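Every protein chain of the complex appears in place save one, which is left out.
Chain nomenclature is as follows: A, B and C, assigned in order of appearance, with residue numbering initiated at 1 for each chain independently.
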Amino acid sequence: MKRAFAISAVFALGGCGGIQSAAGRDGMEGSLIGGLFEVFLWTTAAVYLFVLAYLAIALVRGRRHRREAAGLQGQPPPDADRKWRTGLIVFTGATALILAGLTIATWLTDRALAKAEQDSPVEIEVIGHQWWWEVRYDDPIPSRMVRTANELHLPVGRNARITLKSNDVIHSLWVPNLAGKQDLIPGRIADLVLHPERTGVFRAQCAEFCGLQHAKMALDVTVESEADFGRWKAAQLRPPPVPTGGGALAGYSLFQSRQCSSCHAIAGTPASGMVAPDLSHVASRRTIAAGTLPTTHANLAAWIDDPQAVKPGNNMPEVPLTEAELGAVTAYLETLK
Amino acid sequence: MKRPPMWLVVVLAVLIVVIVGGAIVLGAPDRRRDGPFGLRADQVAELPQPAARARPARWYEAPEPDQWTTQLGDPSGSRYSPLAEITAGNVGSLEVAFTFDTNNARGHEAAPLVVGDTMYVTTPYPNDVYALDLTRPRPTVKWHYQPRPLQASQGVACCDVVNRGAAYDGGRLFLNTLDGQTIALDAESGRELWRTKLAEINKGETITMAPLVAEGRVLVGVSGGEFGVRGRLTALEEGSGAVAWRAYSTGPDAEVLIGPEFKPYYAQDQGPDLGVHTWNPDGWRIGGGNPWGWISYDPELSMIYYGTGNPGPWNPSMRPGDNKWTAGIFARDVRTGKARWFYQSSPHDLFDHDDVNESILLDIPFNGRLRKVIARPGRTGFFYVIDRETGQVLSADPYAHVNSALRIDLVTGRPVVNPEKMPKPGRVTRNICPAAPGGKDWNPSAFSPRTGLVYIPHLNLCMDEGEVDANYIAGTPFLGADARMYAGPGGHRGVMTAWDPVGRRPVWRIREDLPLWSGALATGGDLVFYGTLDGWFKAVDARSGKLLWRHKLSSGIIGMPMTYRGPDGRQYVAIFAGVGGWSGAIVAGALDPADPTSALGFVNALGDLIPRTEPGGRLYVFALPG
Amino acid sequence: MSSRCPVSLLFLLPLTLVACHRETRDYESDALLSNDRPVAFGANAYHLAQGQRLYAWMNCAGCHAHGGGGMGPPLRDDEWRYGGSMEQMVATILDGRPHGMPAFRDKITEDQAWQLATFVRAMSGRARQDMLAGRADEPANVEPLTLDSRKPVRRVTPKQDDATEE
Partner (left out) sequence: MKPEYDPDGYRRDGPDFTGEPLHAKLTETWRDGPGLLGWIRSVDHKSIGRRYLVTALVFLALGGVLAALMRLQLSGAEREIIGPDRYNQIFTMHGTTMMFLFAVPVMDAMAIYLVPLMIGTRNTAFPRLNAFSYWMYLAGGLLLWIAFVLNVGPDAGWFSYVPLAGPEFSPGKRIDVWAQMVTFTEVAALAVAVSLTATILKKRAPGMTLARMPLFVWSILVVSLMVIFSMPSVATASGLLLSDRLVGTQFYNSYEFGDSLLWQHLFWFFGHPEVYIIFLPAAGFVSEIVQAFTGRRTFGYTAIVLALIATGLLAFGLWVHHMFATGLPRLGYAFYTAASMAVSIPTGIQIFCWLATIWTGRPRFMVPLLWVVGFVVTFVIGGLSGVMLASVPIDLQVHDTYFVVAHFHYVLIGGAVFPLLGAITYWFPKFTGRMMSERLGKVGFWLSFLSFHATFFPMHIMGIEGMPRRIYTYPAGMGWETLNLISSLGAVVFATSVGIFVVNMLLSLRKGERAPDNPWNASGLEWATSSPPPPYNFAHLPIVQDHTPMWNDERPVAYGLRVEDREMLISTVIEAVPDVREPSPNPTAWPLIAAAASTVLFVASMFTPWAVVIGAVPVAAALIAWFWPKDMNHEGEPVIE
């Protein structure tokens, strides 16, 4: 009983269930599933109560029998068993009915989810890498395609169809506040439709074990108004300005001439590496290293200085940079708004 | 339970052996049909009637027969010589007049030039030039020029360190070096007049093409479609080497030299800045489209026609969109460089089907009217006939085995791609025909006004290809595909096709065991010359394809045959031996056949070439005994 | 069983060192500090795997294919124009070579170069069998390294190299 309450307590919190919580009802799928969950929760809680009660009475009755007849083995009068036999049949029937009910509820919810997946969606492509997320916003005009990493921006109240791919191992994209998870399987293409209903900032995380840094493969999800979304997209399409002087300029040339550009790309510059996150607007993202650290000067510096200390086993090497160089590169990255 | 009787077991075993064995024997590619030396002609149609023949452009007059000044023989790109001393009747007695060693073991894709009594021989990297005095019975070196290109350029040459020869105009010899310089020499003395740097090898840029000189412009394109090089064609002042204009193959209209006079025929090519909008952001900066092939020149319209190469990277899913202006053909005003029209044979190219093949300028009867056209045997395996004034595709018919596209939609101009052959991420696509080198690669065809046929030395290759992730690092390959080629249907890898561009059908075909990587030459003696990778230099009857003569050279042939009348008035035929190039790299580069993906997958189709020929460059010149 | 376990451990003592070394996930790349790098990298399965990844990421395959070569020379045989030792391979990778091998010094880090060398060494059949992988998740074109033995060399005709000497 107290358990049932504990869970429902969590659910009572509703949306305030944290930025990464299945209890959040911030998307249509989320709330549909949440609703279904409550149905299940209360049904099962009732069943559980019944069982406990049954057990309790059984124990009491049994104890009484024992006190009555301290005798030995032997069956109780047969009619008693007949009574119980009917009881068993009723019980089985009841269980079957309840389960059938739950199955139907499930099926209906599934239908509702399926139905929600029409109308003109935002087309997004998410590609799982060890251990970060590549994100592409498709557009009928390819040059207006937005390429970013480890962040999702979604317009509120509009469907987003996310095409899921992986190019190494199996990952799973899970935005608990919005919807259930969907696997990214190499050689297969799956899709996941989100329908955010509340603006806010949420966190998604890889939900299928994908190796050393499975724990630090997260994704920021920002649900915002259509207008903000438009602004964000426009900003993403604008190549960042090439610094004109100071440490940033030094950082820029370091970025182009050193290891950085072998893996990372920055729009509008020669750096076009494609095996690591696109850094064109890295400073505009809430976190770095796939949701591992908040984007701050200190964290950026720490990350560039020794990625293996922050996220052991990830594929970013420790690039030998002097103190000054490190500062310059950090300064440059911070200009990439 | 009871064991089956012994005899039954034996009988079954025998049956199995017979069936399986039989299957293997029958299933094996049938080489016998190719006859001795892999040669046999199939007459599949009659010669076209004179009325219904393709004919050269109105302004065309055959090149002065005693010289050969451009790689394609003349501006219209026909590789035809009216010389008729050597004929079907006497070719059988053709013999080596003299040879010349280039001391270079890489692929010799060029043809020598002859002007007056001098022959100009160019070699692959290091791109030396020899001037030979033809007045002597054993020609001697008049002068030897060494441009000394950067060694490192070898590392960024996609498909062997080849060079497709020099061009001659007005006492000057023009050549390109692998490290991206165009050099003008004084033809008499070999003195260097000027050199202009057009490519940056640290970005993967090289130059392998032969320049073309037209209206005082030296036209040069860069190579590097496998390195994410942004393709461009540059016109240099013939006299000074100064850049007259430069037209990029991708990017904003201003840089592609697209202006108001640009009138593409098809809607898909109309609109502002398509060179940017048909790419993912910044994709066009590293998008390839290198014009490394042939340029034809129409003095009447004063237009040039050239094809642009494949978009980069090979992996198409990394570059959504049509990827203008790659894998298509440009018509430009030779004086201003302004684009007139463009036709894209492979929008969003899937299989490295560059469109750099030669354009032969012809006039052909079409719907009762004589149309000015260019005829192009394309990489896609289709033979395109395109109106050279408007860019309209009049016809496009497969001349090689094609299953990658179902047909060309003449209304939209787009190929109808076969959905089965669309690359899928994380899955190998099997049996794509034609393979990456296409139905035919760079090696040019010949056109004979006497038969109205185009003689296409081409390929019969298919491939399995899988997409992998590409990464762009300046100066390193930018591919993202894992391919493996093999012989197409029939088991033969090369074909010599005589194609009737009017009747839109082959007239005869020769199945060649090995891929054909050498150019073709048609002569007034109704002969067609070409060579094979294992070193057979062949002459066949232009009308029937009947093999008339063959000669085994010291190395495989990927060069272009040419013919000239020597100072002594006799007709000579010259060809380079020197296996290499993309196809011959397995020998020239000593590649390892154990890895089928070597040389971008070509090695898988040519494992058997190793014992059949040797590397080594030598020029052979043949003549009738006399 | 508790009585048997230490016994078997004793048996495996020599094996222990081997196994431990082969299996460490040395992502801090302390191997770089080791004074015997050819072993520290060359006998570690993790570095080998990283090398295989980098071989694709740094476009080595574009020129050398899966070891059969193309624009660059084959790597599967045992002919080494510039020396086949780990140190020499690392030097080749970092500083490049005159005939076209580009320098990767500022494109990758030193330990990545060692990881690459480890993989290239494995390609030419010189790595310990027990650290090789049967295949990668990619189009299956080359026979598995685990079954592969070193190819006999096909000598390049001597000309081709000195043709370019200045």
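By our rule, contacts are C-beta pairs under 8 Å (C-beta built on N, C-alpha and C of every residue); 3 or more make two chains touch, one makes a residue touch a chain.
Owing to the predicted nature of the structure, the values given are computational and were not obtained by experimental measurement.
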Task: Chains still shown that are in contact with the chain withheld from the display - done: A, B, C
Open item on the list: So one chain is hidden, and I want to know which residue out of A:V169, A:L279 or A:L321 touches that hidden chain in the complete assembly.
Closed with: A:V169
Task: Options A:V135, A:I185, A:V223 or A:V319, residue touching the unrepresented chain - done: A:I185
Open item on the list: To test your reading of the contact rule: which positions on chain A touch the chain that is missing from view?
Closed with: 3, 6-7, 10-11, 17-23, 29, 32-33, 36-37, 40-41, 44, 47-48, 51-52, 54-55, 57-59, 61-63, 65-66, 69, 71-76, 80-81, 84-85, 87-88, 91-92, 95-96, 99, 102-103, 105-107, 109-110, 113-114, 130, 164, 168-170, 172, 174, 176, 179-183, 185-188, 190-191, 203, 205-216, 292, 312-313
Task: Residues from chain C at the interface with the omitted partner, ascending - done: 1-2, 4-5, 8-9, 12, 15-16, 19-20, 22-25, 45-46, 48-49, 52, 129-131, 133-140, 143-144, 146-147
TODO: Kindly note down the residues of chain B that lie in touch with the hidden chain.
DONE: 426-428, 466
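Convention: only the chains that are shown with their structure count from here on.
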TODO: Determine the shape of the graph in which chains are vertices and touching pairs are edges (line, ring, star, complete, other).
DONE: complete
Task: Geometric centre: closest chain by C-alpha means - done: B
TODO: Would you mind pulling out the distance in Å between where the CA atoms of chain B average out and where those of chain C do?
DONE: 37
Task: Distance between the centres, which are taken as Cα means, of chain B and chain A, whole angstrom - done: 52
Open item on the list: Please output the residue numbers of chain C that touch at least 2 other chains, ranges allowed.
Closed with: 57-58, 107
Open item on the list: Residues of chain B that contact two or more other chains, please.
Closed with: 469-471, 473
Task: Complex contacts: residues of chain C adjacent to chain B - done: 56-59, 61-63, 65-74, 76-77, 96, 98-102, 107, 138-139, 141-143, 151, 154-157, 159-160, 163-164, 166
Open item on the list: Using the touch definition from the top, list the residues of chain A that touch chain C in their complex.
Closed with: 168, 186, 212, 257-259, 262-263, 275, 308, 312-315, 317-320
- [ ] Would you tell me which residues of chain B are touching chain A in their complex?
- [x] 228, 276-283, 285-286, 318-321, 425-427, 469-474
